[in-house]
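Please see the structure below; I have some questions.
What you see is the complex with one protein chain gone and the rest in place.
Up next, subunit A:
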Amino acid sequence: MKCPKMYVNLIHEHLDGDITKENELLLKEHLHQCKDCQQHMHQLKRTIAFVQSTSHIELPMNFTAGVMAGLPREKNRIRMNR
(Lines give C-alpha, C1' and ligand atoms only; values in the text may rest on other atoms or scores of the structure.)
Protein backbone atom coordinates (compact mmCIF):
# COMPACT_ATOMS: atom_id res chain seq x y z
CA MET A 1 0.00 0.00 0.00
CA LYS A 2 1.41 3.33 -1.05
CA CYS A 3 -0.89 5.57 0.94
CA PRO A 4 0.40 7.61 3.85
CA LYS A 5 0.09 5.76 7.12
CA MET A 6 -2.20 8.51 8.29
CA TYR A 7 -5.11 6.91 6.44
CA VAL A 8 -4.75 3.59 8.21
CA ASN A 9 -4.76 5.49 11.48
CA LEU A 10 -7.94 7.22 10.42
CA ILE A 11 -9.51 3.90 9.55
CA HIS A 12 -8.79 2.67 13.08
CA GLU A 13 -10.12 5.83 14.62
CA HIS A 14 -13.23 5.42 12.51
CA LEU A 15 -13.64 1.82 13.67
CA ASP A 16 -13.32 2.94 17.28
CA GLY A 17 -15.84 5.72 16.80
CA ASP A 18 -13.05 7.98 17.91
CA ILE A 19 -12.67 10.20 14.88
CA THR A 20 -13.27 13.90 14.41
CA LYS A 21 -15.86 15.05 11.88
CA GLU A 22 -13.13 16.65 9.85
CA ASN A 23 -11.06 13.48 9.67
CA GLU A 24 -14.10 11.40 8.93
CA LEU A 25 -14.70 13.48 5.83
CA LEU A 26 -11.07 13.26 4.87
CA LEU A 27 -11.19 9.49 5.18
CA LYS A 28 -14.42 9.21 3.25
CA GLU A 29 -13.00 11.19 0.41
CA HIS A 30 -9.87 9.12 0.33
CA LEU A 31 -11.73 5.83 0.40
CA HIS A 32 -13.71 6.89 -2.63
CA GLN A 33 -10.62 7.01 -4.73
CA CYS A 34 -8.36 4.41 -3.12
CA LYS A 35 -9.09 0.74 -3.66
CA ASP A 36 -6.27 -0.39 -1.38
CA CYS A 37 -7.53 1.50 1.63
CA GLN A 38 -11.07 0.39 0.89
CA GLN A 39 -9.88 -3.18 0.98
CA HIS A 40 -7.89 -2.56 4.12
CA MET A 41 -10.97 -1.24 5.88
CA HIS A 42 -13.06 -4.11 4.58
CA GLN A 43 -10.57 -6.64 5.91
CA LEU A 44 -10.52 -4.98 9.29
CA LYS A 45 -14.30 -5.03 9.46
CA ARG A 46 -14.34 -8.71 8.59
CA THR A 47 -11.71 -9.38 11.20
CA ILE A 48 -13.86 -7.68 13.80
CA ALA A 49 -16.88 -9.70 12.70
CA PHE A 50 -14.84 -12.88 13.11
CA VAL A 51 -13.73 -11.91 16.57
CA GLN A 52 -17.27 -11.02 17.55
CA SER A 53 -18.84 -14.15 16.15
CA THR A 54 -19.92 -15.96 19.24
CA SER A 55 -18.36 -19.28 19.84
CA HIS A 56 -20.79 -22.07 20.53
CA ILE A 57 -19.40 -22.83 23.90
CA GLU A 58 -21.81 -22.59 26.76
CA LEU A 59 -21.44 -22.79 30.46
CA PRO A 60 -22.74 -25.86 32.24
CA MET A 61 -26.09 -25.43 33.96
CA ASN A 62 -24.59 -25.78 37.38
CA PHE A 63 -22.00 -23.03 37.00
CA THR A 64 -23.68 -20.62 39.40
CA ALA A 65 -24.19 -23.37 41.93
CA GLY A 66 -20.48 -24.13 41.64
CA VAL A 67 -19.58 -20.52 42.37
CA MET A 68 -21.96 -20.40 45.31
CA ALA A 69 -20.48 -23.60 46.73
CA GLY A 70 -17.04 -22.04 46.50
CA LEU A 71 -17.91 -18.95 48.54
CA PRO A 72 -16.73 -18.64 52.10
CA ARG A 73 -19.48 -19.45 54.57
CA GLU A 74 -22.10 -16.86 55.27
CA LYS A 75 -21.94 -15.11 58.60
CA ASN A 76 -24.29 -16.66 61.09
CA ARG A 77 -25.71 -13.31 62.02
CA ILE A 78 -27.20 -12.83 58.58
CA ARG A 79 -28.57 -16.30 58.40
CA MET A 80 -30.37 -15.84 61.69
CA ASN A 81 -31.89 -12.59 60.56
CA ARG A 82 -33.73 -14.30 57.75
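What we mean here is this: contacts are C-beta pairs under 8 Å (C-beta built on N, C-alpha and C of every residue); 3 or more make two chains touch, one makes a residue touch a chain; residues count from 1.
Methods note: contacts and distances are computed from a predicted model.
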Options "Glutamine ABC transporter ATP-binding protein", "Peptide/nickel transport system permease protein", "RNA polymerase sigma factor SigW" or "Aspartyl/glutamyl-tRNA(Asn/Gln) amidotransferase subunit C": UniProt name of the undisplayed chain: "RNA polymerase sigma factor SigW"
Interface residues of subunit A (partner: the chain not displayed): 8-9, 12, 15-16, 18, 40, 43-44, 46-48, 50-57, 59-60, 63-64, 66-68, 70-72, 74-75, 77-78
